[in-house]
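This is the structure, below, for whatever I ask next.
Only one protein chain is missing from this complex, and each of the others stays in its spot.
Presenting chain A:
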Amino acid sequence: MIKFFLMVNKQGQTRLSKYYEHVDINKRTLLETEVIKSCLSRSNEQCSFIEYKDFKLIYRQYAALFIVVGVNDTENEMAIYEFIHNFVEVLDEYFSRVSELDVSFFNTVFHGTWQTHSGPYQEPIDELPKICSALEPQQACFSLDSSSFKGAASTTPIY
């Protein structure tokens, strides 16, 4: 089962977070810091799964952006690992060459996209046209993270 979903850049700024279990707001910051620290400290040769406290982190890196999913230990690691990629493909389709900038400025789209095909999770490919039609871009100009609002969001395509 997915416990949380994070998009964090290399500077440790959270671009998107979604929790499926209650975590106090102030504890989230701490958790996110620790999570990104443990992801950054790993090299390409290391595997994409980290045992963290009593759950597992599954992460993938796209350009400067990390996508991290926290799951409990009964979850299928490989399925989640590939699911992250699938999510990015959907974003890429929608934004045509998605970048970190898109993530920080079109937060709602991301929330919407993620919600629509997480669930725990569903078959996303099929949802793609629906997401794109359902979420018109102008509804989506929101940033979650005020402190990093003017921060240097990379425009490098993440995929």
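We adopt the following convention: a residue touches a chain if its C-beta (ideal position, glycine included) is under 8 Å from a C-beta of that chain, and two chains touch if they have at least 3 such contacts; residues count from 1.
Simple rule for what comes next: contacts and distances are computed from a predicted model.
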Checklist entry - With one chain of the assembly withheld, which option in "Latexin", "thioredoxin-disulfide reductase (NADPH)", "Eukaryotic translation initiation factor 3 subunit H" or "AP-2 complex subunit alpha" matches that chain's UniProt protein name? => result "AP-2 complex subunit alpha"
Checklist entry - At which residues does chain A meet the chain that is not included here? => result 43, 45-51, 53-54, 74, 76-79, 81-83, 85-86, 95-96, 101-102, 105-109, 115, 119-123, 125-127, 130, 134, 136-144, 146-147, 149-150
